[in-house]
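The structure appears right after this line, and notes come after that.
Of the protein chains in this complex, all but one are displayed in their positions.
Chain naming follows the written order as A and B, and within any one chain the residues start at number 1.
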Amino acid sequence: MALIHDFAVQGAQMTLVVAIAPLATGLVRKAKARLLRRKGPPVLQPYRDLLRLAHKDVVLAENASWLFRAAPYLIFAATWVAAALVPTFATGLLFSWTADLIAIVALLGSARFFLALAGMDTGTSFGGIGSSREVMIASLAEPAMIMIVFSLALLAGSTQLSAIAQYMVSPNVGLRVTLGLALVSLVMVGIAENARIPVDNPTTHLELTMVHEAMVLEYSGRHLALIELAASLKLLLYLSLIGCIFLPWGIAPMRAGWAAYASGAAFYAVKLAAGCLALALFETAIAKMRVFRVPTFLGAALMLGLLGALLLFVSRGL
Amino acid sequence: MALLLPLWCVPAFLVLALVAVSIARRPMATRLIYSATAIVSIVVCAGAFLGLRGEQAGAVRLPLGLPGVGANFHADALSALFLFIAGLGSLAASVYGLGYGKHETAPQRVLPFFPAFLAGMTLVVLADDAFTFLLSWEFMSLTSWALVMAHHRVKDNANAGYVYLLMASFGTFALLLAFGLLAGADGQYGFEAIRAHHPSAFYASLVLFLVLLGAGSKAGLVPLHVWLPLAHPAAPSHVSALMSGVMTKIAIYAFIRIVFDLLGPPVWWWGIAVLALGGATAVMGVLYALFQTDLKRVLAYSTIENIGFIFVGLGLALAFAADHFQIAAVLALTAALFHAFNHSIFKSLLFFGSGAVLTATGERDMEKLGGLIHRMPVTAFAVLAGCVAISALPPLNGFASEWLTFQAILLSPEFPQWGLKLFVPAVGALLALSVAFAAACFVRVYGIAFLGRPRSSAAADAAETDRFSLAVMLALAVVCLLAGILPGYVIDALGPAVQSLLGGHMPKQSAMPWLSLVPITKTRSSYNGLLIFLFIAASASITAYVIHLLASKATRRSAAWDCGFPDPSPLTQYTAGSFAQPIRRVFGTLVFRAREHIEMPPPGDVRPAKLEVHLEDIVWDSVYAPLAGAVGLAADRLNILQFLTIRRYLSLVFVALVALLLVIAIWR
Partner (left out) sequence: MHGLAFDVAHLLAGGLVLVSFMLLYQDRLYALLNVYALHAVVLSLSVAWQAYTQAAPHLFITAFIALVFKAIVIPVVLHRMIVQLGIHREIETITSIGPTMLAGIGLVGLSMAVMLGVTADASLIAREDLAFALSVILLGLLIMVTRRNAVGQVVGFMSLENGLVLAATGARGMPLVVEISVAFSVLIAFIVIGIFLFRIRERFDTVDVRALDRFRGERR
């Protein structure tokens, strides 16, 4: 019975993330538009976009290979598995032990690997531009993320996300510089990984500045829909990650019962909305930086992560 | 005695080498020799496998070599592990050679040395006294040098061979000194005797330094790596695979055997030295790899990166062992050994892939390749698996060993020394950087060579390679997958070797629920490659099913969109150089003093614009160039010695003799 219960929670989590990922994207767009005193598209517009894309024909470039056609499925699957393992409304997910935080980072790395390859498959200059910049960004963002994981894992004594989340609600966590540094660093990495301003602009097709959009330029129809959905999922994943590590309040513990799940879900919704609004506010307030400023930005994230890991040793406990 | 089965393979290999000398020019020689080496390699593997299963160790003493010492051979669990790696690599290379060897223009330069090289590697692992070890080591170096020189008329190969020979003799010399120190004043050269007698702390540290020079130069530790990217690519591809995949592991074996087994209890700062070298090697190696355009040279530099990774694991194990923290030491050593095994598999696979590309197109330069995924689909698939594995992406095996290493790094707060506590996370950052660079590097390799449009007619007309090569590559890809999704079995197999060195091993992984990887406790960390693989497979299929159920199935082919400016010429694609440009701008100026020089002709001028990039190899410029200069200078100065009279020569000899006698008189 307990197993069925756990399965239900894990399954709910898995469907939940896919179901609400476009909503989060829509919310950010709407909030940004309102901040600019535009009316903006409806919050549900991303769903309509996905449906519309799914019903269109796929137009493949003449020399696109099987990899180009397989990549969207792989990218989506890897991102989905990663997102399904980050606690949203409840910790202690059934399969949380299959992949710890390092593995989740690496799963996202797999998705990016195939995305970058897909960008190069058609042999166009824009695909190349996107892929080459993406790997440059990733070459700094990924180590920064690993350093954040290090700080958290050294602190909580575990790389399991559930264990970290439980540690963060426990009373012995305290205020720590390390956590502050990790949060700042995680936000910076999240911005870069999700191709948000100031690193990349998700709404632009301005040729010289785009990174993510350049890689997916040749995609159309259902393939593009999958990639867009994967991008939304990734944004949701980062928001959930920040939520479950740095704002762990209200998250339901393992096998807590339906009432706790409901309140956990309510808390999650609030956190998500707050995260989306904060992102929109940040994006509106800041200007996009030049591509070659990005390494400095991410280098700072990496340094902050490393500094956080070093400063752990001055606090009590370690 | 099953463990000594591999010892019987050595004469078999040597006989094959002799046979090859006589029949090399005949057409059937290639097939005959490679089939025979494949069969003997299977025997090596079988013997090693029995050893890994816990078969009793055996020792043999042959009345050869030094009087009183003889030639001692012994195979314990550590030897068995490396014999297995060597046997598997030799088997793969032999079978690959069955197909690849047909295109060999000078088989008489390859066939005799190939079995001899295999014999040399097997002997090193089996040797049980210093003399036999050094002799086998030198034999391995020389035979591999002969293979590097197989195509000696090709530009730069002779230079590569020269540098390799110099560095190999230097490495052997360092090892010779190390064994001299280990043997002590009584000259006990048997490993058993060396093990029993521990040198003083100073001499032990000196031995560590010498071993880092000797084994490190063979493995490719920065700054001793300079020969490796020259020599490995110069050899025929299956030999490159052996050199990168297996010979570097033999060097790792030598390091482990001497430092962990023979040297006695470690000191904690040894860990720092090895960690620093390993971290620097990992990052430097992959940065070099990122800026190369020669396919095989990229792979050789990436070998350096992986060696750095392995040395980080070994350094951690040393430091933990010095602090008597056994669980962590065991974890770190297991991670290092696991990565050594994994690297031997995927690096062989990638070198085979580059060999297939080389035979199909005659090109090693990535700037002239492209679009091979259409012409060589099976090779492209296998190489993709290798690229994913070496980029440490789940669920393949590279990630499993990387994950284990990170788990060992996360135990760093347990160190009592502040230096280690703070230094180990910094090394972790270096490793994370190198892993991310490796992914970038292999996106570049695969994207430029296999994807996109062909950049030369050779690439456009390429044809799929032969079935032997394909079979080997696919088999290795399967091994990558299996070792990635079932890492528990591999780790259990490493258990006896780790046990023999550190007196403990990791908890039995294959007994864990769901075959998870649980290095310490389940609440601390666990990873399950099998389930991740199944999840990805399941969610990809569910997605595909749903998409094909609901979405439009129509697919049209059309010209690439490319923002509305499609260019028919493949020259507008990103090249290997331009792909690396962002990373070069960020890290190249720091590490390689990269400078760009742009020559833009004024409007109306018909000259083409030019962009030149200068990279400086700081290791070469700061270490080797001054050294070479000093040697040249000394040679110039000493040149006068060539033109002395006989009386002067005699007086030189006389003075030297008296000086030596004086030294003895003063010291004793």
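Of note:
In this text, a residue touches a chain if its C-beta (ideal position, glycine included) is under 8 Å from a C-beta of that chain, and two chains touch if they have at least 3 such contacts.
Values in this document were obtained by computation on a predicted structure and should not be read as measured data.
If you put the hidden chain back, the residue from A:A138, A:A156, A:L181 or A:A265 that touches it is A:L181.
Check B:S457, B:T521, B:T589 or B:S622 against the missing chain and you find that the one touching it is B:T589. Residues touching the missing chain, restricted to chain B, are 418-419, 422-423, 426, 586, 589-590 (touch as defined at the top). Even with one chain removed from view, chain A keeps its contact list with that chain: residues 174-178, 180-181, 295-296, 299-300, 303-304, 306-307, 310-311, 313-316.
In the analysis below, only the chains that are shown with their structure count from here on.
Chain A and chain B, compared by their mean Cα positions, are separated by 35 Å.
Residue ranges of chain B in contact with chain A, taken from their complex: 370-371, 373-374, 377, 384, 388, 391-394, 399, 403, 406-407, 409-410, 412-413, 418, 421-422, 425-426, 428-429, 432-433, 435-437, 439-440, 443-444, 446-448, 451-453, 514, 516, 522-528, 531-532, 535-537, 539-540, 543-544, 547, 550-552, 554-563, 566-567, 570, 572-574, 578-583, 585-586.
By the touch criterion stated above, chain A contacts chain B in their complex at residues 54-63, 65-67, 73-74, 76-78, 80-81, 84, 95, 97-100, 102-103, 106-107, 109-110, 112-113, 116-117, 119-129, 131-133, 135-136, 138-143, 146-147, 150, 153-154, 157-160, 163, 205, 207, 217-218, 221-222, 225-226, 291-292, 295, 302, 305-306, 309-310, 312-313, 318.
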